[in-house]
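Mind having a look at this structure? Questions to follow.
Only one protein chain is missing from this complex, and each of the others stays in its spot.
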Amino acid sequence: MSNTIIGVVGTTPLPPTLDEMLEAFDEVEQVMRVTKKYKLASWEFHPKKTRIKVLDFEIGGDEVVVIAGPCSVESEAQTLETARAVKAAGAKALRGGAYKPRTSPYEFRGLGQKGLEILATAREETGLAIITEVMTPADVEQVYKYTDIFQIGARNCQNYYLLEEVGKTGKPVMLKRGMSMLIEEWLLAAEYVLAQGNPNVIFCERGIRTFETQTRNTFDIAAVPVAQKLSHLPIFVDPSHAAGKRPFVASLAMAGVAAGADGLIIEVHPNPDHALSDGQQSLNFEEFADLMPRLAKIAEAVDRTVVAGELAPV
Amino acid sequence: MSNTIIGVVGTTPLPPTLDEMLEAFDEVEQVMRVTKKYKLASWEFHPKKTRIKVLDFEIGGDEVVVIAGPCSVESEAQTLETARAVKAAGAKALRGGAYKPRTSPYEFRGLGQKGLEILATAREETGLAIITEVMTPADVEQVYKYTDIFQIGARNCQNYYLLEEVGKTGKPVMLKRGMSMLIEEWLLAAEYVLAQGNPNVIFCERGIRTFETQTRNTFDIAAVPVAQKLSHLPIFVDPSHAAGKRPFVASLAMAGVAAGADGLIIEVHPNPDHALSDGQQSLNFEEFADLMPRLAKIAEAVDRTVVAGELAPV
Amino acid sequence: MSNTIIGVVGTTPLPPTLDEMLEAFDEVEQVMRVTKKYKLASWEFHPKKTRIKVLDFEIGGDEVVVIAGPCSVESEAQTLETARAVKAAGAKALRGGAYKPRTSPYEFRGLGQKGLEILATAREETGLAIITEVMTPADVEQVYKYTDIFQIGARNCQNYYLLEEVGKTGKPVMLKRGMSMLIEEWLLAAEYVLAQGNPNVIFCERGIRTFETQTRNTFDIAAVPVAQKLSHLPIFVDPSHAAGKRPFVASLAMAGVAAGADGLIIEVHPNPDHALSDGQQSLNFEEFADLMPRLAKIAEAVDRTVVAGELAPV
Partner (left out) sequence: MSNTIIGVVGTTPLPPTLDEMLEAFDEVEQVMRVTKKYKLASWEFHPKKTRIKVLDFEIGGDEVVVIAGPCSVESEAQTLETARAVKAAGAKALRGGAYKPRTSPYEFRGLGQKGLEILATAREETGLAIITEVMTPADVEQVYKYTDIFQIGARNCQNYYLLEEVGKTGKPVMLKRGMSMLIEEWLLAAEYVLAQGNPNVIFCERGIRTFETQTRNTFDIAAVPVAQKLSHLPIFVDPSHAAGKRPFVASLAMAGVAAGADGLIIEVHPNPDHALSDGQQSLNFEEFADLMPRLAKIAEAVDRTVVAGELAPV
């Protein structure tokens, strides 16, 4: 016998008598009020770990899914070259920004529509799934046509209209943690997506802002087990944005797998020193190919898998 | 003779020979490259303090402008009652949210269009200017019709599409500081508005997120002199969100004036204990009326003015 | 009739029957268990604001007491010159480090015994009280001979042996807040001094460590009203260490008085650009003399006093 859990959520307080009314139905085994602020994201509402199917792989299962690619889509050549390299090394999806949030209005802000088309070409050629950022509700329809997973960036983690808009599409959404976001607020941001009927939310820890300056952000690795204790939703880590500096990316990636992360998203660029954005934190192809089998070993040690490519050096 | 400064900004690097070409014109006195990341917001580009005219008052002049009102527009009665009370005590503008960003999707999110209409009624009756939050680019046109100043909330401080959209309107924009926003990033966010040709940006310090829990946020009062040293734009403080608790609001408000703030935005509610949002940090009418003459005295001590209402107790 | 409150504190849990036993005495009006972690520092234990007499002035009364002087005692000439200047401008006490905690072992660490003797000379000549830092229990006896107020620095705020040692002396102790100290932890640190029978503790807010880098620390001005709500002990502010940069010191000092601080401690140096430590945050004599009457005006606006010297410019 399987159980079905029906969650009733909304802003209007429910009458206390409703519980009795509902329990009167034979089919209803138990009526339970969830007192946590986040509801759909909690284990009470959804006692099984969420698994999200994307093309030929699954997020939230035994495999630790690796996503890789450049910060920005700069050109077709750069993107295809990177797609082939990360595919060969074992990545399952390609990251690449067509719309880029930039702290200054005078910096490169992405290729837009053309960038999306380049990602589509890379997808077609390599079979990699695509994840790309959407920054505003008006762009959701356009980005929907090209991406397999919507990325919501740290700056937009509490852009509620955007969260609801991607919620309506039903497509998987990777929700990056804001720079000073409490884990509880993160779960509540996910709730905005879930409440639109889209169960496919993936968290991504990418470092928080603290006083320390040796790294771009402070990688809050404890967010992995904490989020997994509070929620059934899968959680990724982004060691590239956390570290902000190439020499530390591999250590943080391995730590993420050891801590139980369901996946990683890593910046890889054919020529990091000439990248239009985030070059100082991007791995080159060799560094990425070298990292994959090391991640595979750590995954094995925690009874998970990472499938490193055959071409990858050991 | 008056000087006109023309700023040339953009993402394409300018040819070095351009300087000479421009200096060849008789009318050009000097060509200067601004090396700060923020340009239009800097004193180099605009050596006079920005003054913004709103109805019958001016922001950025000698007067320390006080804005007051409820967190949310809850009803016409609540809003009109508050508008009259804060007007009588000396406020120049009425704050009130019609669209409310809420951490949880299950909380009260504002009356929307109806809330805007209530604000318009309050404006008509009292003559107070209106400031209200806009949360997404698609709402800018609608909110434009009703508000005198757009408020961009802390969660949207790096919602660049929204910043550009309010930038296009030319109407004054109050830009709240994000919870973990560097002052430099704040200036760059202002730059998004300014770069659209809208010079009317007002900063608002409302506390940053730190480890301390006795207050809702940590009021970074030094942001006032720092922003004034780096930029010609006026800066307000929001002691209500900084404190998060009523007993501390007055002290922070007075400190803000002493530190040189160009204005204050304070939450006032007819019955704080029954407010639909932020009641614990809202002053009641009496507390606000009592605060105004105290602010006036501090303002005088720093050679500024706050005009407390005649009805206000001393 | 006056009441006497006797606090019973210790680490051994008291038997519940003790309350009844004590109440049986005719002289005992009420037995009350204080449930806050800090006890002697709380209003429950000591319902009157603490006033501390030092030479001819009082801390915790109507006067906002200004302490000024160099970061380090560098020479007799520098110290005496500064003492005369700050005395003339209205300061009540002279600060100056003979023992300096330095982040690096290779920096100037103070003149030690010789520095203390120079302070004694300055005291004798000007009548100013002396406040100087003590860094380790073994030095308490020596520093006791020269100082009127012990300063416990931010790095030593949880050096419990040191707190107990100065607690035993009975002399006033200024307890600087640690860089990442919760206000509750600060009260508990004070409790270490108070529990030794020394009621003369003065808090000093000097900025906390956050992500912002425009100032040396983030001046948590709300700590002033918060500490005053939780405790009867006086609280000072140190705008020099908070700002870390000269141009912001005056604004923070004025904000501190407006927020209700009981005093200020300000770094002043004859020639800040050549100071052996903290020069970039020290005021010169003229800047300090200029600040005093401005502080006096703010103090007046909050019904307190600062007595600026006759020689001070207005």
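For reference, chains read A, B and C in written order, and residue numbers begin at 1 within each chain.
We take it that a residue touches a chain if its C-beta (ideal position, glycine included) is under 8 Å from a C-beta of that chain, and two chains touch if they have at least 3 such contacts.
Remember, it's a predicted structure, so these values are computed and weren't measured experimentally.
**Q** One chain isn't displayed here. Which of the visible ones does it touch?
**A** Even though it is not drawn, that chain still touches A, B, C.
**Q** In the complete assembly, which of C:Leu18, C:Leu55 or C:Ala138 touches the absent chain?
**A** Residue touching the absent chain, from the options given: C:Ala138.
**Q** Which of A:Met135, A:Ile183 or A:Ile266 touches the chain that is not shown?
**A** A:Ile183
**Q** Can you work out which residue in C:Glu74, C:Glu191 or C:Glu212 touches the chain that's missing from view?
**A** C:Glu191
**Q** In the complete complex, which positions of chain A touch the hidden chain?
**A** Interface with the chain not displayed, on the chain A side: 180, 182-184, 208, 210-215, 218-226, 229, 242-243, 247-248, 251-252, 254-260, 294, 297-298, 300-302.
**Q** Residue-wise, where is chain B in contact with the chain that is not depicted?
**A** Where chain B meets the chain not shown: residues 209-211, 213.
**Q** Where does chain C touch the missing chain, residue by residue?
**A** 9-11, 37-39, 101-109, 135-138, 155-156, 158-162, 178-180, 185, 188, 191-192, 195, 209
Here is the rule we use: only the chains that are shown with their structure count from here on.
**Q** Report the most central chain, judged by the distance from each chain's C-alpha mean to the global C-alpha mean.
**A** If we average C-alpha coordinates per chain, B lands closest to the whole-structure average.
**Q** Hey, how far is the Cα centre of chain A from the one of chain C, in Å?
**A** 49
**Q** Quick one: report the Å distance separating chain B from chain C, using the average Cα coordinate of each chain.
**A** 35
**Q** Which residues belonging to chain A are in contact with no fewer than two other chains?
**A** 209
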